[in-house]
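Worksheet: one structure, shown below.
Here the complex is missing a single protein chain, while all its other protein chains stay put.
Moving on to chain A:
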Amino acid sequence: MFRAALRLSVSGARSLTRSRPQYTASVAARSYSHGKQETDEEFDARWVTYFNKPDIDAWELRKGMNTLIGYDLVPEPKILEAALRACRRLNDLASAIRILEAVKDKSGPHKEIYPYVLQELSPALSELGIPTPEELGIDKA
């Protein structure tokens, strides 16, 4: 039982124990004893494909984002970029800003994740014209 708990904590903490440059989405922490476990790359690819759907609708965007935020991980910048582009297709700037806020909140005590994500997303942000919450001044209550 202790080993199972240890395994769970290790897999759950994978996003923390990764080396510096990679704050990747880790696999959803499940302790299957059998069955194929999805790799990080497969997870990321699946979500990028989800948001890249050309005719994604607003409900799917909301559902996708809420589900993604529900996972015990901070999404990879490439997933977030796909989500932001989906917001653009749906003409929803507010949701795009909200997504950035949610990423910052998801990082919790790991303050270095959010600046890294912003740095990775900055070309997309400037291309689409999405302001960061800091630029709008809504990062402080």
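Note that contacts are C-beta pairs under 8 Å (C-beta built on N, C-alpha and C of every residue); 3 or more make two chains touch, one makes a residue touch a chain; residues count from 1.
In the analysis below, contacts and distances are computed from a predicted model.
> For the chain not present in this complex, what protein name does its UniProt entry give, out of "Organic solute carrier partner 1a", "Cytochrome c oxidase subunit 4", "Transcription initiation factor TFIID subunit 5" or "Dehydrogenase E1 component domain-containing protein"?
"Cytochrome c oxidase subunit 4"
> If I consider the whole complex, including the chain that's not displayed, which of A:56, A:74, A:102 or A:118 touches that chain?
In the complete complex, the chain left out is touched by residue A:102.
> Among A:35, A:70 or A:109, which residue is in touch with the absent chain?
A:70
> Just checking the interface: what residues of chain A touch the absent partner chain?
Looking at chain A, the ones touching the missing chain are residues 61-62, 65-66, 69-70, 88, 91-95, 97-99, 101-102, 104-105, 128-131, 133, 135-141.
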